[in-house]
Every structure is written in structure tokens, then in C-alpha cells.
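First, the structure itself, so that you have it in front of you.
Note that one protein chain is taken out, while the other chains of the complex remain in position.
Chain nomenclature is as follows: A and B, assigned in order of appearance, with residue numbering initiated at 1 for each chain independently.
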Amino acid sequence: MKTPLLTWLLRLVVMCVVGFLLLPAVVVFIAGFNDRAILSFPPQSFSLRWFERALTYPDFRHGLRNALIVMVWTSTISIVVGAAFAYALNRYEFRLKHTLEAILMSPLMIPHFTIGLGLLMLGTQMGFARTFGIVVFSHIVIVLPFVIRSVYISMQNLDPRLEKAATSLGAPPWRVLVTIVLPLLAPGLFSGWLFAAILSFNEFTGSLFVTSQATQTLPVAMYNYVREYADPTLAALSTIYIVITATLLTIANLYLGLGKVLNVEQSR
Amino acid sequence: MAQPADRPFLRLFVTPSVLVAGGFIASLAVILQYSLRAHIPGELEPGGFSLGNFTDMLKPLYARAFVDTVLICAETAFFTLLLAYPLAFALVRAKSPFLKSLLLVTAVTPLFLGEIVRTYSWIIVLGNTGFVNSVLRGLGLIDQPIQMMFTKFGVVVALVHVTLPVMVIMLSAAISHIDRDYEKAAASLGASPVRTFLTVTLPLSLPGIIAGVTTSFAWTFSAFATPQLIGGGQVSTISTLVYQLGFANFNFPFAAALSFAGLVFTIMVIALLRRAARPLEKMGGHA
Partner (left out) sequence: MNSLADLPRTTDIAGQPNAAKPAVRIDGVSKAFGDVTALHEAWLAVGRGEFLTLLGPSGCGKTTILNLIAGFLEADSGEIFLDGAPITNDPAHKRQIGIVFQNYALFPHMTVEKNVGYGLRMRGVDKTEIARRVGEALELVKLPGYGGRRPRELSGGQQQRIALARALVIRPKVLLLDEPFSALDKNLRSAMQVELKEIQRSLGVSTVFVTHDQSEALSMSDRIAVMSAGRIRQIAAPGEIYRAPADRFVASFVGDTNIFQATRVSPTSVIVGGFLIDVMPGPLEGTIDGQEVELFARPEELSLTSAGAPGTLPAEVVTKVYQGGYSDFYVTTPLAAERVLVRIHGPAALELWPEGAKIGLVLPKTGANAFPPGE
């Protein structure tokens, strides 16, 4: 049995950490409803005008549209590429397998500004800088490690004997894939897709390098806004962001079990 | 080597990722190529072969940026670990599923908010008319606002917040895979809860600590918006310099060289951390 004192101490520390995690969100939430144009605490009066401005500011609307376009392409391509690779990684042996894995997983560790700068210069040399193509490609490179990891964990929980059983019953490889592997992998595929979508939508550093005025995504537009204005518009926008993200994650947790996806379930 | 018949989808499944990897490697190759060429002021096209970019990097301005970046990374990793461990521990060991989910969602949400939203939030918290200063002033504890924006302290606080989620995830993964019978065995042998933790749980979670610290280090090194906006030009890191060189001075060769140096440096630090951790990990003794 734990000493109650220790338990209480742990609880206190955890509450402080949770407080630290939540503090910015709470502050932003309050600031978003502040009526005054200059950020200050505590707010004197409340209004929704910054929400209105956030939703009508042309750069944000344009950025949102771009971010959604990039997000849909990125997440869809990433889940196909990543899931296929995760399958091969888990089930097959092939030449240079671990080299390929190391390259694809490296963006987890490689600075995003390096990735962004590299792709910007590559795009310039090959004549497709300033296109959506280069933005989507940079996002794919950045989110792919997360997708591969998410699907790979699901693959590990997929008993190869199920595929063998289906094969012995006469299913050719592609039917095994469609009738056994894909249905059983669906939660992992969905969470991988969701990860990719959220990460792509929020990707900033890489995007800053590879986007142009025309392809600028919402985070880049927000960055430019912070540098120019000090009013609480961004606080309002951040509030919307936080609410949507937390809601999505709560839903994901309910239906998919984030603990399983992130591999943090207690093993016994 | 398995026969082709055992791997019906090999080509189909691996080719797309080979293409992605190829494009990515090509971009790194371009960086390397640019970094070895001279910058002609006023021109976007780089000049001929030169090692000048790398010798320029030894100038105090850049050397200091390297040192500052490493210090920020190290401090961030340390404080992140300190805060993340109790949370990860509570998250894994919480008995109520509701509390577990609550902690998990709270811990993970910031990961998905993106750099700008998080950084901006900290500007409001740390600013001179921001939350902390307003509260302290309201309580009559200070007269003059404490300067936290545009300081290394502010940058580190915000970065700890940035890397906390990923550290929590990695620590939780490690702690959740510790067989609780080890702890029961230690307790049955007479170890107090504190000693059980120090002699059993902590060493067994070392792989997670190492993974968390390296990732935190790499992410902090990569962070741009936070040092740029909260540091406000007073704190120079490699990332802010690369951006400045590229987009303010259009000196792409030097930006590439600095990126390349940063990349090599990251790889070295991570390799070093892992190497240093190896004997520790062995001590942790996973069966």
C-alpha cells in the first residue's frame, strides 16, 4: 500500500503539471472574449467582435481554404503510402528495408526548417516551387512517420495466422487484403489518417518555407498576423482551434482508444 | 530470403514510399550542394564551389547561436522530463478510466494545436500586460512587470509546453510496459514505495526517458515560431538564423550550410545521447 502522503504529493504535482498544460488555453479563451483592442488582463468588458473578425479576415479565410486543400491531399496520400509501407515493414523482408525505414522516420528528428529549406530549393531547381505540390509533398514527408507508426502498431496486433487461415481457405492475396487485413486494420488506418490530417493542418515551420502568397496555409497566415497586429483576433481563432482539436481528440479517444493508438496502455 | 510468392504486394507497397524517400533525400542533397557554393550578394543564383560558408560559421555570432540553441534544448529537455514523468506515471497508473482519458486528452491536445496557437498563447501569458504580470500586479506582489517576453526564460517555458505531450506519450509507453510484478516483488522484499520507485520503476522506464529526451531535444532544435516570436530577435537560434538568412538576406547558400550543420549536429547529439544511455539501459536490465 502506498503511503497516503506520497499519493497526495503525486496528485498535487500532477495537478500543477495539468495546470501548466491548460494555462495557455484558459488564458487564450479569456483573451478571445476581451473587448479591448490591446491584450491586457483582466479583461474589462466582453464581446464577440474578435471572433467575428477572425472568421471574416480575408487572409484567414484564404489560409483556411489552402490548409484544408493541403490537408485532404496530404492525409489521403500519406495514409495510402504509409499504410502500404507499414504493411511491408511488418510482413516482408526486403533489401534496404531498414535504410528505407530510417529515411522515412527521420523527419521526426530532422529540423523542419531543414526539410522546408531543402524542398524549397529543390522545388526552385525543378520549377515547381510556389505550387501546392511542393507544400503537399513537404507535409507528406513530415507526417509520414506518424502514419507509419500508427499503422505499424495496428499491424503488430494483427495475427498473421488470420491471413494464413484465409489463404488456406482459398483466398488469393488481394482478397485476403480486402476481406481480412483492411477491415481489421480500419481503426489504425482511421487514426493514422486523423493524425496526418491534424498534423498537416497545423504544420507551420516547414510550410513557412515552401508556401507562397497564393498557397499560404492558415498557420502561416496566423504567423504573419501576429507579427503585424497585437489585437485579440488570434486569441479568438486559437480558442476555436483548441475547442475543435480537443473535441476531435475526445471523440477519437472514445471510439478508437487513444491509449492503444499511442501505445500507452498498461500491459497488465 | 523469402520467395517472391510470400510477398505478393512487395513492389506495389514499397514503391510509393521509395518515391517519397527519394524526393526527401534529393532535397537534402540540394541543401548539401547549395551549402558548398558561394553567395553572390544581390543574386539568387549561387556562385561557384566554396567552403566559405562553413568557415563563416565559426564567427562568434553563429558559434553563440549554436551554444544558445544547445542550452535551450538541454534546459527544455530537462524541465520537460521533470514535469512529464509524474503526469505519465499518473496517466498509466490511474485506476478510473475517466481520469485516465481526461489526463490523456489533456496531455495530448497541445501536440495537435500547432506551433502558432501554442506560441501565441504563451505571448498572452508571459507578456508585460499578460496574464502572469497582471495577476501578480493585482495581488500587489510587484510594481513593475517582470520581463519574460524576449528572454531565454520565456522561450524555454513555452518550449517545455511544446515538448511535454510527446515526452508524456513516450514515458507512458515505457511505464505501461513495466510488469507490475517487479514492483510487487520489490515491495515484498521490504522496499518502501519510494525505494521501489527509485530501484525498480525508474530504471525500467529508462528506455522511455531516453526516447523522450532525444525527441524533445530534436523538436526543440527544430522549433522556429517559439524562439522567433517569444525570443523576438533577442534570442538567436539556428532555426531563426536560417530563416533570416534565407528570407531577409536571400543568402541561400549560407542558410543551407547552417541547416546542414544543424542536421549533422542533431544527428550527432542524438547518437551521443543514445550512446551515453546504453550502459544505463543495460543497468535497467530488460529481460
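Keep in mind that, in the parts below, a contact is a pair of C-beta atoms (placed from the backbone, for glycine too) under 8 Å apart; a residue touches a chain by one contact, two chains touch by 3 or more.
Computed from a predicted model, the values in this text were never measured in an experiment.
Asks: Can you say which of A:Q125, A:T167 or A:S212 touches the chain missing from this structure?
Replies: Going through A:Q125, A:T167 or A:S212 one by one, A:T167 is the residue touching the chain not shown.
Asks: For the chain that's not shown, point to the residue among A:D35, A:E52 or A:D159 touching it.
Replies: If we include the chain that is not displayed, A:D159 is the one touching it.
Asks: What does the interface between subunit A and the hidden chain look like in terms of residue numbers?
Replies: Within subunit A, the residues that touch the unshown chain are 159, 161-162, 164-173, 175-176, 179-180, 183-184.
As a convention for this text, only the chains that are shown with their structure count from here on.
Asks: Report the inter-chain centroid distance for subunit A and subunit B in whole angstrom, where each centroid is the mean of the CA atoms.
Replies: 16
Asks: For the complex, give me every residue of subunit B touching subunit A.
Replies: Residue list for subunit B touching subunit A: 1-2, 6-10, 12-14, 16-18, 20-21, 23-28, 30-31, 34, 83-84, 86-93, 100-101, 103-110, 112-118, 120-125, 127, 129-131, 133-135, 138, 161, 164, 169, 172-173, 176-177, 179-180, 193-194, 214-215, 218, 221-225, 229, 238-239, 242-243, 246, 252, 255-256, 259-260, 262-263, 266-267, 270.
Asks: Once bound in the complex, which stretches of subunit A touch subunit B?
Replies: Checking each residue of subunit A against subunit B gives 2-3, 6, 10-11, 13-14, 17-18, 20-25, 27-28, 31, 38-42, 80-82, 84-85, 87-88, 91-94, 100, 103-104, 107-115, 117-122, 125, 137, 140-141, 144, 173-174, 177, 198-199, 201-205, 208-209, 219, 222-223, 226-227, 234-235, 238, 241-242, 245-246, 248-250, 253, 258-259, 262-268.
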